[in-house]
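A protein chain is absent from this complex, but the other protein chains hold their places.
Chains: A and B, in written order; residue numbering restarts at 1 for each.
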Amino acid sequence: MALDPPQPSLAEQPGPSIGVDEWVARQATRREYPPGLRGELQRRLERVGWWPRLAIAAALGALIPQLGLTQFQLQIGINALILATLAVGLNVAVGWAGLLDLGYIAFYGFGAYGFALLSSNQLDQPHGIHLPAYASIPAIMVAAAILGLLVGLPSRRLIGDYLAIVTLFFGEAFATFVNVVAPSKLGGANGIFAIDPIRGFGSAITSNQGYFYLMLILLVATIAVLHLLDTSRTGRAWRAVREDPLAASMMTVPVNRVKLMAFAFGAMVAAMTGTVFAAQQTSVFPTDFDTSFLILIYAALILGGAGSIAGAVLGGLLVEIVLDGVLRSPTQAGYVFYGLILLTMVVRLRPWRRLAGVLAAIVAFGFAVHAIVSAISASAVAGGPQSSGWIHSALKDWVVVPLNHAGNIPAGYGNVGFAVLICLLIALTRLRDWWRTALLVPTVYLAACVWESRLIVEPSITRLILLGAILIVVMNARPQGLLGARRVEIV
Amino acid sequence: MRLFIQELVNGLTQGSVYALIALGYSMVYGILKLLNFAHGDLYMVGAFVGYFVIQWFGGANHLAVPVPVLLLVMFLLAGGGVGALGVVIERFAYRPLRNAPRIAPLITALGVSFFLENTALLFFGGSYRIYNTSSFISFSTGIHIGVLNVDIVRIMVIVLSVALMIALQLIVHRTRLGRQMRAVAADREAAEMLGIDVDFTIAATFFLGSALAGISGVMAGLVYNSVWNYMGFTAGLYAFTAAVVGGIGSISGAVLGGLLIGLAQSFITGYVSSLYTDLIVFGILIAVMLVRPSGLLGRVQLQKV
Partner (left out) sequence: MKPRITVAALALAALIAAGCGSSSSSSSSGGSTKSASTGSSSSKNCTASIGIEAPITGQVAVLGDEQLAFAKMAVANDNKANGTNITLVQGDTQLTPSLATTVTQQFISNPKILAVVGPAGSQEVEAVGPLFARAGMAFVSGSATKTTLTDGANPTFFRVVSRDSVQGPEDANFVINHLHPKALMIIDDQEAYSTGLVGVMIPIFQKAGIRVDHESVSQKVTDFSSLVAKITPQMTVAVLPWQVAANAEQFGKNLQEQHKNVTIVGTDGLYSPSSFTIPGSYVSSFGPDITAIPADASLVAQAKAAFPKFGTFGPPVYAATHVIDEAIAQACKSGTPTRSSVLAAIRATDEPSSILGQPIKFDSHGDLVGAKWFLFHINSQGKYQLVTNS
């Protein structure tokens, strides 16, 4: 009628209309993009669509072995893909359904041992069982799903951390089980070796490159299947159960069944990964499946962002490449160490003039200290920086590294320096303004000295110390993980 | 009979050490809902502190001070030092994550754990450090009646655990600080609105919990002699288990959980076979959890809508 207020058309502004929930309908417009280049990039990326994005990522991944990598780098790649797949599987239970599954490693081990038993001479001696991969892997995955259901059964009665501890028991029990029970059948502490590679239809995969492609295909397939699940009713049910199980059950979500499904899917992914692991290593041992590896998977998942597939993949790739690929080599560990220090200063010091001033002050401070100390005592600077390459020549007259009478670098110097460094870092966070900038100079210099005299001499230990420090710093800076979404947990 | 009593004593000792670690764990857990994976490594730091105190006083074979003085200094230094370390860790690693989803501080705790373990490896090397308790507290002191052979160190461990548990119960239920702790554990925002200094309360909780871990580290060193940088890993796992099996946030529950695990291990090793000890203990614990889903002494959680 003429006196009615003009109704906005649907094209301009989705307002109230019959059959459409306005709040839901406005969801797309409610998204706020960060300003500038980042927002533009994100908008374009999202317009590409999920499946093309997956295809692009897969294509990029497939190009990697073509770059002429060494066997070691391919092995790191395979390990990274395995960790990424495990993280994606764990994401189902932990990220989507909100269940703390601390027994996840048992499914991985189950897959590996299952494949080992079905593809080696272990059972049914002397010839053993040697099923082709296309027969054994699906069977193992089904068995793992059933095992996942069994492990998830306590979730009917237990919630939260109580469920977590029961899953932890299962996880620990598995490692103990294969170590102690029936050693002649399961290998015991000696493990099972001489496992067949992935065989089927006449050919077998034996090279690192082959396994890389196989893992890439499996990862992409897993991501595709899980994405379909995530966008289906099951995915929405998982999210509902994660946020508020009681409300979800009121909305007719079958909470128990949903939880069991989360466990089962996670178990299947883990078991599948385990079979490839066993085939590539050609041997399995109980020590491969203990709690320390579970910790790594959790670190990868949460670092990358629990609840997001891309986050899980990124976390897995990053953790493995940094931990095993980069930090195992002392030179590259040095790059990471110095690089992180410089990066932190670049990010936190502004304006540019201040940054330049601080860097100049650090360099000058170093030379001054070195000159003074070498004037006092020659042996106090006799040891040079223990890095090699250009870092060594650059820092030769800058860091103070002493030598004792026997011609070795005294470990005490480095240890005390490390302790003092930690105290200085703590003090740095308490100070403000000029004091903070002033203290930064000797702190960075001390860090370099400690690195050159002690930390780089023990690269294997430093690797893990750096990992711990990186985990602390990254989680403090970004608690939701790299690609996670900020959530508010209602406790 | 002799076997029974011996296993009982062993189980109580082992269980008391677990219980002490679980106590500290449970306190932090109750107030912050934080799975503090670094708690076991605080226990390790305490054990090392005790070792260095012994060395400072001349070493296990040439002690310069009487044993009670040595013990007092060890406990005070370990408790105070590790307590302070716990407060520092809380301030810098956990406080920024107080409002983040629970899973984020889990990884920070893991990072702290890696950091502590490997820093200890860097400083002290991989060698086991030995307390050599029998050099300054000989085995002949203790109860030796007939078939019962109990060393005084074990008695001290059990007694001290009980005393500390009672002290902790008194603190939590009878002092103002304890009231504040319980308030913050129940509802942090409401406690803040009532004027309770939440930061201080949480720091105090960490101090107490970490001090307990440090003291249990010294006790473990006295009874088990061996101290090395990874000893906290398994201890932390047992502490978590005991705290949850006993009921989250319940102090007596944590103690009960610890004792249960210790006794179960002891008796199964003694009467069945050490081969299957772990498996059977896990089975028992799973059964306990299924029968009592909120832990042994835990309160049934009300699900808020």
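We take it that a residue touches a chain if its C-beta (ideal position, glycine included) is under 8 Å from a C-beta of that chain, and two chains touch if they have at least 3 such contacts.
Please read these numbers as outputs of a predicted model, since none were measured by experiment.
Although it is left out of the displayed model, the omitted chain contacts the following shown chains in the full complex: A, B. One of A:Ala182, A:Leu343 or A:Ala438 touches the chain omitted from the figure, and that residue is A:Leu343. Within the full complex, the residue among A:Gln332, A:Asn415 or A:Thr437 touching the omitted chain is A:Gln332. Note that of A:Ser203, A:Ser232, A:Ser377 or A:Asn408, the residue touching the chain absent from this view is A:Asn408. Contact with the omitted chain, checked across B:Trp56, B:Tyr128 or B:Phe200, is made by B:Tyr128.
Residues of subunit A in touch with the missing chain: 34, 36-38, 69-73, 75-76, 79, 179-180, 183, 188-191, 193, 208, 277, 281-283, 285, 287-288, 321-322, 324-326, 328-332, 334-336, 339-340, 343, 346-347, 382-389, 392, 396, 401, 403, 406-409, 456-461, 463-464.
Where subunit B meets the omitted chain, the residues involved are 3, 6-7, 9-11, 13-14, 118, 121, 125-128, 130, 134, 139, 149, 151, 223-226, 228-231, 233-234, 265-266, 269-270, 273-275, 278.
FYI, only the chains that are shown with their structure count from here on.
On the subunit B side of its complex with subunit A, the touching residues are 33, 35, 88, 92-93, 96-97, 99-108, 110-119, 121-123, 237, 240-241, 244-245, 248, 275-276, 278-279, 282-283, 285-286, 289-290, 293-295, 301, 303, 305. Looking at the complex, you find that subunit A touches subunit B at residues 94, 100, 154, 157-162, 164-166, 168-170, 172-173, 176-177, 180-181, 244-247, 291, 295, 298-299, 302-303, 306, 415, 418, 426, 429, 454-455, 458, 461-462, 464-465, 467-472, 475-476, 479-481, 487-489, 491.
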